[in-house]
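This structure is in structure tokens; I'll ask about it shortly.
Removed from the display is one protein chain of the complex; every other protein chain stays in position.
Our next item is subunit A:
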Amino acid sequence: MIGIARMLERGRSRRERVRGRLMAAGAALATFLLCAAANLTAFEIDEHHDYYSVFTDGMMRPGTMTALVLLTAPALAFVYQVSRLAAATRQRRLAALRLAGATPGETRLLGAYETGRSALLGALAGAAVYLPVNLAAQWIFNERVSPLPVPYVPGAGSSVPAVPLPLVAAAIVLVTAGGVLSGLAAGRHVVASPLEVVRRARLTRPRALDLLLVVAGAGLVFAGFNVVEMDPIWRSGVYVIGAGACVLVFGLVLATTWVIRAAARSAGRRAGSAETLLSARMVEADPRAWARALSVVGLTVFLGSAAGWAQTFVLFDVWSVSTFRMVIYVLVDLALLGAMVTSAAALVVHQAEELLDHRRSFASLAASGVPIASLGRVLTRQALIAALPVCLVAGAAGVAALSWISFSATPTTAWAYVYPFLRAAVVTALGVAAAVLVSRAARPVLRRAAAPGELRFE
């Protein structure tokens, strides 16, 4: 089997090679971030240290780790979306393999091998980059403030703590397994027989399970707060809150499938132009795919909005404004911006895939005299119809999730209450704008999809 896989690998097209490299890049980033999160376990707990609290404080460290783990989400979403690229080529290859005598299981394994290999190479590269960065940071920042989550122990002088190698290895295994699973998942809707490739009907409708996740996540967060309140020393409560927040956010994002479908249906009913009608109906036909593609954009908007409450009391001088806190906030915002860019890139992949699926319809419309600019507007409006509800729900949920902070402090100015809402509005607008802007990046694919050549073959 490995021999066949290697043979196929040698014969890969240029597009397939690019796909492999993009997957490896996403896997490398995810591994780097996971290693950084894992490395925090190497810090000694030192609750009284001013500058290293986010790394060493028993209460704050889980939050930092959760944030780093959450930052891997855009990278992993990118890997998954890239694994779906060039699906048509892969489907033809699967059919050819079945014709050559491969069983359905063997074809699935070959698909998983391809993505798993790219993920493994990326994971090794990510770890390989992390280790020297880690060592360099220790060397540079020893006895000084370390801006990187490296295993430098405050007060430990020149003693260098061990890098948690088992956890680094676990990060590599985790990312590789993610790659294998995404390869299996990308092919699960394809049934390849020797005669043809059939695409099973995909699940496009919202599921009740999505709402169940919201309830479960909210329950965990509530339970976590109760645990912390009863016994603040028992830090498991913080982990429960972190896990609950992750489940809640995941559920919220999935639940937006319902919102996207409702928004698209409403837009379709009211559409006064062909572009809006076409885009609304296309989104309505497959809201889950849009919710999946926009999930990380939504997550970023959620976190960006939630961060507003945490920042407000520092910015408005209720608590002491320290350089440390300001640096942390800027780093958080930069991380969110990075997450937004990565998740937006995953959206381009989704639109490219959708365009390839619809290339004959688009080519036919172009042949009938519909300008490419009009079809381009269809792409933009699709992104708008899908992204607007996702970002609105995520922004509102983000503001609501941390609003309890407003009850625990007394601000000196009314702006302290206005700032989180303003910030949420800006982050929401950024999320929508990112989605709309990246839809323009799919226009070169549109030109190819609508080319007359697409009309020549069945």
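Convention: a residue touches a chain if its C-beta (ideal position, glycine included) is under 8 Å from a C-beta of that chain, and two chains touch if they have at least 3 such contacts; residues count from 1.
Keep this in mind: contacts and distances are computed from a predicted model.
J.: Not counting the visible chains, the remaining one has a UniProt entry; which protein name from "ABC transporter ATP-binding protein", "Cation/acetate symporter", "Ferrous iron transport protein B" or "Urease accessory protein UreD" does it give?
T.: UniProt lists the chain that is not shown as "ABC transporter ATP-binding protein".
J.: If I consider the whole complex, including the chain that's not displayed, which of A:12, A:281 or A:448 touches that chain?
T.: A:281
J.: Looking at A:124, A:184 or A:271, which residue reaches the missing chain?
T.: If we include the chain that is not displayed, A:271 is the one touching it.
J.: Tell me which of A:108, A:288, A:358 or A:423 is the one touching the absent chain.
T.: Checking each option in A:108, A:288, A:358 or A:423, the one touching the absent chain turns out to be A:358.
J.: Write the list of subunit A residues that the hidden chain touches.
T.: 271-275, 277-278, 281-282, 284-285, 358, 360-361, 364-372, 374, 452, 455-456, 458
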